[in-house]
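Note that this is a trimmed complex: some chains were dropped, and none of the rest were shifted.
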Amino acid sequence: MDTLDLNSDLGESFGRWVLGDDEAVLGLVTSANVACGFHAGDPTTLRRTCAAAAARGVVVGAQVGYRDLAGFGRRFIDVAPDELADDVVYQIGALDGMCHVAGTAVRYVKPHGALYNAIVHHEEQAAAVVAAVRDYSTDLPVLGLPGSAFLRAAEKAGLRAVPEFFVDRAYTREGTLVSRREAGAVLHDPDDVSARVLRLVTDGVVTAIDGSDVTVRAESACVHGDSPGAVDMARAVRSCLEKAGVVLEPFA
Amino acid sequence: MDTLDLNSDLGESFGRWVLGDDEAVLGLVTSANVACGFHAGDPTTLRRTCAAAAARGVVVGAQVGYRDLAGFGRRFIDVAPDELADDVVYQIGALDGMCHVAGTAVRYVKPHGALYNAIVHHEEQAAAVVAAVRDYSTDLPVLGLPGSAFLRAAEKAGLRAVPEFFVDRAYTREGTLVSRREAGAVLHDPDDVSARVLRLVTDGVVTAIDGSDVTVRAESACVHGDSPGAVDMARAVRSCLEKAGVVLEPFA
Amino acid sequence: MDTLDLNSDLGESFGRWVLGDDEAVLGLVTSANVACGFHAGDPTTLRRTCAAAAARGVVVGAQVGYRDLAGFGRRFIDVAPDELADDVVYQIGALDGMCHVAGTAVRYVKPHGALYNAIVHHEEQAAAVVAAVRDYSTDLPVLGLPGSAFLRAAEKAGLRAVPEFFVDRAYTREGTLVSRREAGAVLHDPDDVSARVLRLVTDGVVTAIDGSDVTVRAESACVHGDSPGAVDMARAVRSCLEKAGVVLEPFA
């Protein structure tokens, strides 16, 4: 029987500013990438999110990012690798503390935003994130883009490297993401998106933007929760998979 | 044989800004109150400080404070108790993460600056800090002012409450600190200060500002390291105690 | 003919986090209290808000606050008066810069959140804010609570002190605000609220929580815009006043 993990970014509110519908998303996903305070997530939000995840049996991962509240971690920062590694350890530790008092623990690590994108190619920063995770615990898997420098470095370091699929993004025939700058890069129809994810799980292939079939290896699928439309799409994906008998369970 | 712990604030640099001579102080104390990033301490400084403490056998405590880099945690902030508790857990977790990769662990908690002073009397904030420590681990002692609401709440909650002595501060005949606003509140002569600490250890008494003897119970003595003069005083205290056969060892 | 100013807090988004419907509110008020970056408001939000205000003929005031993004400026901070004054000058200057490139200028100052509340009674901080405004420009009026230490200090310093009315708050028979902790402190019905404001403008009196009439002197009325319900209430108030022939115009 086929299985899949569904992951989503959570805990991204900050003080007075609320972002996303964490409660709704926690009812749909199996893994929660919880912010760690550097790009988003005040301690009270983090504790509440971790407790809610624990109550629903959703696994918590540390969504580590650049130290940049004003930019929401979406701007590349040329941090020295040693400092980046320390920033990542700090964030994992902080979230692990919040998890601990909420009755759970950090079970994986997924970089956020510009850091996620940078370490697709930036070898030094990729190595820094991997070194931080490995120093913290060799038992923590990392979640990232298939074929990225990050996942390669993680595997080399003996970490479990988990590739993910983006449910609402178009893929090239080479199996990479179509750039957001190109037309058709982002998919909007919940039914189309659901059918794609189901095909990925059952057949291991996705229809690329040029109509060809491309093989994609993924153990988790990333859904969004930062708008009502995003929650609806996540709900459609989950529902479609469940009807097809796919078992939704955490990868970690 | 008499024993005493010497503690000092460390890890209070931030990025480009260096504060204190951590290396020198680590050679003198038995317990390091390491900042946690909210009032001071970037992750790289914290990791380095924890590693240096571990290498010298100095025990690490989490020096938790208000979220206030601009004020260095020295300004009272009227944080809601629940949020304060979450802030404290976050800080302990973050430092514990840095300790973990540096081969040690957080072994106690000491509030910093305005938070330290507030919870001498502020029952709600005192209870919040205690709740945070207890939720994180009931095995973590807390270090504070003798007679404070904080130590009382900690004892009630089943935590080990460790009273400390300020080597360079004058005491009233009631055993409380003379306010910094009064003349003679701060002592400057290393020999005087050393003799006071020795008398505290051997006799359990201190000469109060009015000349009377006052009983003070303390398991740790706090020394400073943020100026060359402060390091010299810490060195004098340690040397005096060692010559008198006092065993300097961590309380935790 | 009767006139009134309507003021509201604006520009309180920060990076990815959006707060309030600034466009809608700018269509209803005559004065915009624009955040200055210390409790909320990134530079891009500020510039856009100032430009939109200028385009609609809405006057801009500097909504200065404590340096506390995590607490949204809603927590009292025991800042030293000299430092508070400098923080206030910095904020006014920054917003004036944004106004300047947006074709307008800071025309008044209104403290925000916990600072607003603190300087109702806190003489030193009230004096610090007044000193900052006066040092920046003696031509800037300040907006505050009638009877507050802040407005008294402002008048003494030769600044124009403008008292404001809260449209959705209950008043005591002494003309002070009923504490939010008490039942009935906040009013929710747009029609009731509109009728109160109209009576204040035409008769200078408000019905207090105990049913008695109380005289309230106010040159501006504060409306909110941080929720759809708040915008609806502001719209109702404006509509009611316009129908009654009250001229809505900036106090500054």
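In order of appearance the chains are A, B and C, and numbering begins at 1 in each one.
Keep this in mind: a residue touches a chain if its C-beta (ideal position, glycine included) is under 8 Å from a C-beta of that chain, and two chains touch if they have at least 3 such contacts.
Given the structure is predicted, the values throughout are model-derived calculations rather than measurements.
Visitor: Starting from the 3 chains in place, I would like the total count of identical chains in the complete complex.
Guide: Number of identical chains in the whole complex: 4.
Heads up, the rule we're going with is that only the chains that are shown with their structure count from here on.
Visitor: On a C-alpha centroid basis, what's the spacing between chain B and chain C, in Å?
Guide: About 43 Å separates the centre of chain B from that of chain C.
Visitor: What are the residue numbers in chain C that touch two or more other chains?
Guide: In chain C, residues 70-71 touch at least two other chains, as defined above.
Visitor: Note which residues of chain A are touching chain B in the complex, please.
Guide: Chain A reaches chain B through residues 37, 42-44, 46-47, 82-83, 86-87, 89-98, 100-101, 132, 135-136.
Visitor: Name, in rising order, each residue of chain C that touches chain A in their complex.
Guide: Counting only chain C, the residues touching chain A are 13-19, 40, 42, 69-72, 74.
Visitor: For a test of understanding, state which residues of chain C touch chain B in their complex under the given definition.
Guide: 67-68, 70-71, 75-80, 83, 114
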